[in-house]
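The complex appears here without one of its protein chains, the remainder shown in place.
Presenting chain A:
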Amino acid sequence: MIKIQNLHKSYGNTAILKGIDVEVKDGEVLAIIGPSGSGKSTLLRCLNFLEKAEKGIIEIDGAKVNVEQYTKADVVQLRSKTGMVFQNYNLFKNKNALHNVSEPLRLTKKMPKKQAEQVAYDLLAEVGLKGKELNYPVALSGGQQQRVGIARALALNPYVVLFDEPTSSLDPELVEEVLNVMKDVMKQGRTMIVVTHEMEFAKEVADRVIFMADGYIVEQGTPEELFTNPQNERTKRFLKNYLTLHN
């Protein structure tokens, strides 16, 4: 399981995360929603130390790190427990789809080239990219690139996959194919934390939804609880705004 306790993060004098506590169970899908700038991305990025939090305890699948006294080995261990899917895909532009997935395996798990490529072929087929293995990122659509991004994250077999708005850079007609791949990932029982603006997806897929605002977790619950019967004023306003914007 994942257990985050009292996580604090600031940039300069601006506090972004002001004491976040979250627990995620094995195989649970957690959706995080909230207004822009509320710290959702920052929270995800603190979990794999792309950002260094100032205070708090991060525990993922037995790897427990007090961020005030972490070692390089702690960072490596947390990163081996997490895979990340980025809003802008962040594929390696000088590598084709196959090598985007196989190179990390080769470099960080010391897997032999042939074997790493076999894993990559299989995963790319799973995300529906059979035949696109040799395409470089420029020769892939946004949806295809993001599916490579998901395959790359899955290749290292992480305990949890962190998705940071995986569909918000995509043209509307490409969103569906990525969401479908994410549903497949969910069905395999992988633990997932998904920052998203896709409320329908959150409703359908998430076991639990967290609403964040101003660096706090304002409210959380099952999708039904949160979307149909929000308790907090901020949550109500956010969802109302969202609905007027999207109808």
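Going forward, a contact is a pair of C-beta atoms (placed from the backbone, for glycine too) under 8 Å apart; a residue touches a chain by one contact, two chains touch by 3 or more; residues count from 1.
Heads up, the rule we're going with is that contacts and distances are computed from a predicted model.
Visitor: Write down which listed name, "Amino acid ABC transporter permease", "Threonylcarbamoyladenosine tRNA methylthiotransferase MtaB", "NADH-quinone oxidoreductase subunit B" or "4Fe-4S ferredoxin", is the UniProt protein name of the chain that is not shown.
Guide: From the choices "Amino acid ABC transporter permease", "Threonylcarbamoyladenosine tRNA methylthiotransferase MtaB", "NADH-quinone oxidoreductase subunit B" or "4Fe-4S ferredoxin", the unshown chain carries the UniProt name "Amino acid ABC transporter permease".
Visitor: Using the document's definition of touch, tell me which of A:Gly34, A:Gly83 or A:Gly215 contacts the absent chain.
Guide: A:Gly83
Visitor: In the whole complex, not just what's shown, which of A:Asn48, A:Gln144, A:Thr191 or A:Thr235 touches the removed chain?
Guide: A:Asn48
Visitor: If I consider the whole complex, including the chain that's not displayed, which of A:Leu91, A:Met111, A:Met192 or A:Ala206 touches that chain?
Guide: If we include the chain that is not displayed, A:Leu91 is the one touching it.
Visitor: Counting contacts across the full complex, list the positions on chain A that touch the omitted chain.
Guide: Per the touch rule, chain A residues meeting the hidden chain are 48-50, 76, 79-80, 82-84, 86, 88, 90-96, 98-99, 103-104, 107-108, 134-136, 138-139, 152-153, 156.
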